[in-house]
Every structure is written in C-alpha cells, then in structure tokens.
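Take a look at this one; I'll ask things after.
All protein chains but one are shown at their positions in the complex.
On to chain A.
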C-alpha cells in the first residue's frame, strides 16, 4: 500500500494547473470565442455527470470536449494560437464551473477525476500544441493528420487507464493488475467513443467552425444515455437478486442479513485475490444466493448453519440451490458456483472456494459471540487441510485486518 501516490498525483495536477493559470494570466487569452465555446461544452458535459453509477467514464462529453480543445489546430479554416497553458486553464475553469451544482447538492468536486483530467489534457496539449506551433506536423496533413490525432488520443487513453488504476490502488489497497485490466476493458466501449469524438471534434471544428461542436455532441450524449440506462437496469437487477436472496431470511431458514454480509465479505476477499469486475459480479450473485437451496427443504436447518452439517447433506443443499439458480436465468456461472460450494476445495473453482470460506466464517463468528471472529478464523486455519482453501483463508485474514470499511459495514 502506497498512501502517498494519490497525494503525489494531486500535487502534480495542482502544480500544472497553477503554472498554466499563471502563464495564461500573463499572456492573456487568445481567440476568446473558441475558448468560450469549448469552455461551455466542457461545463455542460460536466453538468451531465452522474456519480455513483458504475460507469468508468462518468462525464464523456466533458472529456471529449477538453481533449478536442487540446488537439485543435485550426478553427473554420484559420489557424489557432492558443497554447497548452490556455488549454489547461480553460478546461480546469470549465470543469470547476460545471461541478458547482454538484457541490451545491453536497457531492463536492471529485478530486481524482479532476486531477486525471488536468494531467491527461495537459499531456495531450503539450504533446500536440508546442510541436504544432513550431510547424513540426506540417508534413502530416490530410488523412495523416487524422491518424496522428487518433494515435495520440489512444496513447492518452492507455496512460489514463494506468493512472486511474494506480489512483484506485492507492486509495483502496486492492491489487493493481486486475484493476488495470478493468480500466482497459472500458477502453473499447465508451472510451473509444470519447477518443473518436474528440478527434472528430477537433477536425470538424477545423473544417466547419464551431457549429461542429453541438452537432457532434449529440451521438456522444446518446451513448452516455444508453450506458446510463444499462447501468440502471444492472442496478435494478442487483436489487432483485438481493431480494431473492432474502427469501431464505424471510422464510426463517437463515438469520437476517446473512446473505448480504457473505456477499460483501466475499467481494472484498475476491478483490484481494485479484478477480476482475465481471468475475466479482458473478461472485456477488453467487454469494447472495448461496443458501437458496434451503428453500427446497421442508424444515429449516437450525440457525441456517450449513457449515456444521454432514458433508453429504451440505452437498445436497448446494445441488438444490444450483437447480433453483439455474431456473432464474441468471448467468449459468452463478449456478455452477452455488452448486459446488460444498465440494472439497481442491475440486472447486476459486469463486466457490471463496463463498465456502466466507460462509463458514460468517456462521462460526456469529455463533462465537464476542471474540467469535478470531476463534472462527483460527478454526478455519486449522481445517484448511481438506475443506477450506488456505490461500482464501489467508486472504480473508488480510481483508479483515486491513479493510476497515468492509469490517465496519460487516459489523453494522
């Protein structure tokens, strides 16, 4: 864990912003009309930001607008003269202005995305505006110019993904590589739309003047809307699965909140073991529904504690649960995990091992009263020979000792 990294990134962004602001104040703003148009675009894009949804690119229009301003060499056929410093200043001011309503609603400007935007836009502007001003790209005219912009933007998207993963790692302490993989997975989707729109905006403004900005914003806004609806229906789906999982609690088969706690802790352990976002979703669903097989029993297991039952009985319940999950039309991988949660760990997939260990820990620590968690962990360690996977138990121990947020949610 490197607590200093995000502070370092913020400092770099702040230094860059202050330097740009100073330079711009000293030299004055070139081409005010263009600067104002792009500033309005970025501010409007920032206004459409919705935090809290699980979308990587929460404000695609603002990102595309700032990148295209950094890549602007001509407007309506006439060359522009704004330097890298002015780009950073305009983008920063517009982003801050656009997040005023969010601050008013008490969400506050989110520092990490802002720092990332300042750094990426600064990077692109320095890479493009200075050589362009000196005439380095004069040979790259026509289609080659479009390809040059595309290459530069793709490079930036990759750097941004690395930066985002590093920032998240520094904030949460989760492993870096799976998070980088998750960031990169978003690049072909909304990331590509942002890259293409910023390139085409820069070219469109060069050809058709500022009219191109509103016209080209429409497809990107449409993409943002589609993504948001997709995220909304996914959130609804999660709620439904969580409710389905609560059926066992309402029916008195398992104690209240058990499925929810197992799911939260399983996700934390899965993250520690380096699972990616889609795998974590499958793991979450499986953990939520791991006890669903008990619905098929005529009478409940005492306190829903399946970890204490004979192995054959545990497996029978797991198979019943798998059959129920298969009926629900949820991803078949979820059913496989639920089915195999009672197998010896050597035959299990990783997600099933996690569900088994976390479920056993939850049941044992609940029985144990105060001091139960420690005893439970100890019991799991001793039983690792056949039932519980040692690496998962160790990950659980790490998560419990480190992740104060999860533990707090777990305790409440």
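Operating definition for what follows: contacts are C-beta pairs under 8 Å (C-beta built on N, C-alpha and C of every residue); 3 or more make two chains touch, one makes a residue touch a chain; residues count from 1.
As a convention for this text, contacts and distances are computed from a predicted model.
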| item | value |
| --- | --- |
| Missing subunit (named according to UniProt) among the choices "Carrier domain-containing protein", "Nucleotidyltransferase with HDIG domain", "Peptide/nickel transport system permease protein" or "ABC transporter ATP-binding protein" | "Nucleotidyltransferase with HDIG domain" |
| Sole residue of A:65, A:204 or A:270 that reaches the chain not shown, by the stated touch rule | A:204 |
| Residue touching the undisplayed chain, where the options are A:223, A:269, A:318 or A:396 | A:223 |
| Residue touching the undisplayed chain, where the options are A:19, A:189, A:344 or A:368 | A:189 |
| Selected from A:5, A:150 or A:383 as touching the chain missing from the view | A:150 |
| For chain A, the residues touching the chain missing from this view | 76-77, 141-143, 145-147, 150, 189-190, 192-193, 196-197, 199-200, 203-204, 206-209, 211-212, 215-216, 218-220, 222-223, 225-227, 229-230, 233-234, 236-237, 239-244, 246-247, 250-252, 292, 295-303, 309, 313, 316-317, 320, 323-324, 327-330 |
